[in-house]
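What follows is a set of notes on a single structure, which appears directly below.
Note that one protein chain is taken out, while the other chains of the complex remain in position.
Labels run A and B following the written order; every chain starts at residue 1.
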Amino acid sequence: MKIESTFLIGVGIFFGCVAAIYWFLSYEDAGGMMLVGTCLLGLVPGSYYFFWHRRFRGHKYFFWGKTERVVGTRPEDRPDATIADGAGVISSFPGGSVWPFILGMGAFVLLLSFVFGVWLAMVGGSVILTALVGVTAESRRGGTH
Amino acid sequence: MTDVIAPPAGGGGGALIPGAGTDHLAHPHEEHGPSGLMKWITTTDHKVIGLSYMITAVALFYIAGLLALGIRVQLTTPAGTFISFQQYNQLFTMHGSIMLYLFAGPFAFGGLANYVVPLQIGAPDMAFPRLNALSYWLFLGGSTTMLLGFATSGGAADFGWVAYAPLSTSTYTPGTGEDLWIMALVLTGFSAIFTGVNLVATIFYLRAPGMTMFRMPIFTWNMLVTGILILIAFPVLTAALVMLFADRHFGTMIYAVTGCHTVTGAPDAHACGSAVLWQNLFWFFGHPEVYILALPYFGIVTEIFPVFSRKPVFGYKGMVFATMSIAALSTGVWAHHMFTTGTVLLPFFSLMSLLIAVPTGIKFFNWIGTMWRGQLVYKTPMLMSIGFLFAFLMGGVTGVMLASPPIDFFVHTTYFVVAHFHQVLFGSAVFGGFAGLYYWYPKMFGRMLNDTLGKWHFWLLFIGFWVTFMPQYILGLHGMPRRVASYPAHLGWQSLNIASTIGAFMIATSFLFLLANFWVSWRYPVPAGDNPWDAHTLEWFTTSPPPHHNYTHLPTIRSERPTWDYNHPEAPTIRHGGPSGPGHPNGHGPIGSGNGGPPGGGDGSAGARQGVPAS
Partner (left out) sequence: MDPSPTGNPSATRTDAAPGGPAAAPDAPEPGAAPARSRRSRWLGTAVLVAGGLLLAGCQLPTFGETKPVTTQGQDAIKLWQGFFIAGAIVFLIVFGLITWAVLRYRRRSDAMPRQTQYHTILEIIYTTVPVVIVLVLFGFTFVTENEVNALPTPKMSVTVTGFQWGWRFHYTTKNVTVIGVELQDPEMVLPVNEPTRIYLESHDVIHGFYVPAFDFSRYAQPGIINKFTITPHTTGTYRGQCTQYCGLYHSLMRFRVKVVSDAAFAAWVSTHHSSGPATSISTAEKQALTNSTPGAHTPNVPPSTVTSTATTNQTAGSTGL
């Protein structure tokens, strides 16, 4: 996790510097704002990873928050790790699901409604709502299709 | 069903015999759930989604290529009558939009990256499989939306792929096609953002044990950087498009200047939008986008050069830092597209743009260093990659010229720029992209593409490429503006335009060979085996095509080319100061005795990282 956080914080610091230089050379609003935003895009997740890196040093942890004690850092961060060091649950992956398709088509119809008329928005909106309910229920059941 | 993925128990890490598994060609062994169309619709498997992306993107590439032929035919005569001005304007707008937004990007980060990145880092799938599926459906919806423009009465969008305001406001382009264009980009923009999130999360969280960040293949590194760039760039585009739509339909005055400006008097600053704001926002997206389109292809050729030179990639770490530098600088150069607006800080953007040449140069020397003293094998992927080198070299040199404002002043928006960015983008997306397709096709389908047809494809493409774009440089220097449907007859531009058109048709012909190649490989399959190229990275360790959740066994990972270390323990990478083995001196061989069962044979207990049903 350390390299990941360094990488992102590096993005933040670089764009912080560029934003400062750019702003004081040009006083141009749009570019200045976007560079500050880019700086935050690096700093915020970078700090988050750094926090987890500090907090869970010596833990094996995954992005669902499950942690268990292991020696040292994550096996994928240790150059001498063997495949066996990664033993245990990696994560749960959903099987096939039709809801992403329905959600995508709902978004498609919804955006077309901006062009072809509001009536389409009702179709698109209800499809999206159905899909959201469906995908949530599917997740709560543990996934099926 | 949800699959809980469990790595091997105990001393797992079973040995897998490379080369086995060719018999899986006719027996896909991952049949969970539905088949046929429903399989493609309900899938959350990164491999199937990646294939959907690639098929869609390549189909769109052919469509946009046909549009380009229309453009070229129109320009063979000074007063072209092949199509009307209006059709011509639609053609170049849609050619650019489809190629840039719907082919070059999605083919790389939606298609190849989706397929290859989890395999290269030993992951069972992308981090968010359902989000991944949603990305694809949004992309398909967006592509359909953009093509729908041709079906409307006013035709497709005709304000250029950059949609400069105020031309793109409703006063000047009120049509439905333009609205569809905006909505298409909103959809594909969200699709790209989701894919970017997915790539970054996958690379951060799902690497196999021992696959440290600095052992990831360069392609994966480049996709990580591309993912970050997507997250920087695409939200800006989406926001800018929403504002443009509001200007067009809700009466806001963000970019619009109509009615608030008089020729003689000063504009009323409070009531007026800013035409330059759109350019600032668009290019803040647009220039990182150029590298979103280039970096994945850099990654592809960086995979291919070492494999076909039988050497490790030269200067691995320098390559990684060069990629990061390119990405970082690319976000600070957006206004080099706006030098002639007279409203930007010329020295800042000029210096930043020129500096990009440095990391790009490092990459070039690393590629050459990789080939140096190697044993080069000229299969189609390697030829395509060498084609990429020459194309990008020419595009890069002219790019340095364009980074200088006084030079940009007189070649900006002429055919010089057209030739430049085609050499850069065509060089990367077409040579690099199809190099990747030829390279990974055996992995995806378990069968080879025909090398003879591939060479025909390459040579026609390569010659056609130079015949098409070199005359355009000269035309640009002679002052032919881009996006014109006709030109004065007395200036002697016709012969150069005809040459360019001939080249375009050579390129088009070359892509018929690709279609033929697909047909041949479908009709007369040649089994590929697991590792037909004797390649280096992890994806060549598993079967072709890989099983559901990718791996039954993994080798011990001690360098950035685990499969090579496994197959060639006698030839480890030489690091500084002479030969020394990567990590453990004895770490190359099979780890443990393994279970010895047929890899991917559906035996869930056979070994590593196999999908286990949750309930």
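Criterion: a residue touches a chain if its C-beta (ideal position, glycine included) is under 8 Å from a C-beta of that chain, and two chains touch if they have at least 3 such contacts.
All of these numbers come straight from a predicted model, not from anything done at the bench.
J.: Which residue, B:L147, B:L393, B:I463 or B:V526, contacts the hidden chain when the whole complex is considered?
T.: For the chain that is not drawn, the touching residue is B:L393.
J.: Given the contact definition stated above, which residue among B:Y164, B:W466 or B:F518 touches the chain not shown here?
T.: B:Y164
J.: Tell me, which residues in chain B touch the chain that this view leaves out?
T.: 78-79, 84-86, 89, 159-160, 164, 166-167, 171-173, 257-258, 260-264, 266-267, 272-276, 280, 309-318, 340-347, 350-351, 354-355, 357-358, 361-362, 364-365, 368-369, 371-378, 386, 389-390, 393-394, 397-398, 400-401, 404-407, 409-410, 412-414, 473-474, 477-479, 481-489, 568, 570-576, 579
By definition in this document, only the chains that are shown with their structure count from here on.
J.: How about chain A: which of its residues touch chain B in the complex?
T.: 1, 3-4, 7-8, 10-11, 14-15, 18, 21-22, 25-26, 28, 30-31, 34-35, 38, 41, 49, 62-63, 75-101, 103-105, 107-108, 111-112, 114-116, 135, 142-145
J.: Under the touch definition given earlier, write down the residues of chain B that touch chain A in their complex.
T.: Interface residues on the chain B side: 1-13, 32-34, 38-39, 41-45, 124-125, 127, 129-131, 133-134, 136-138, 140-142, 144-145, 176, 179-180, 183, 186-187, 190, 201, 204-215, 228, 231-232, 236, 245, 249, 277, 280-281, 284, 324, 328, 331-332, 334-335, 344-345, 348, 549, 554-558, 583-584, 591, 608-609, 611, 614-615.
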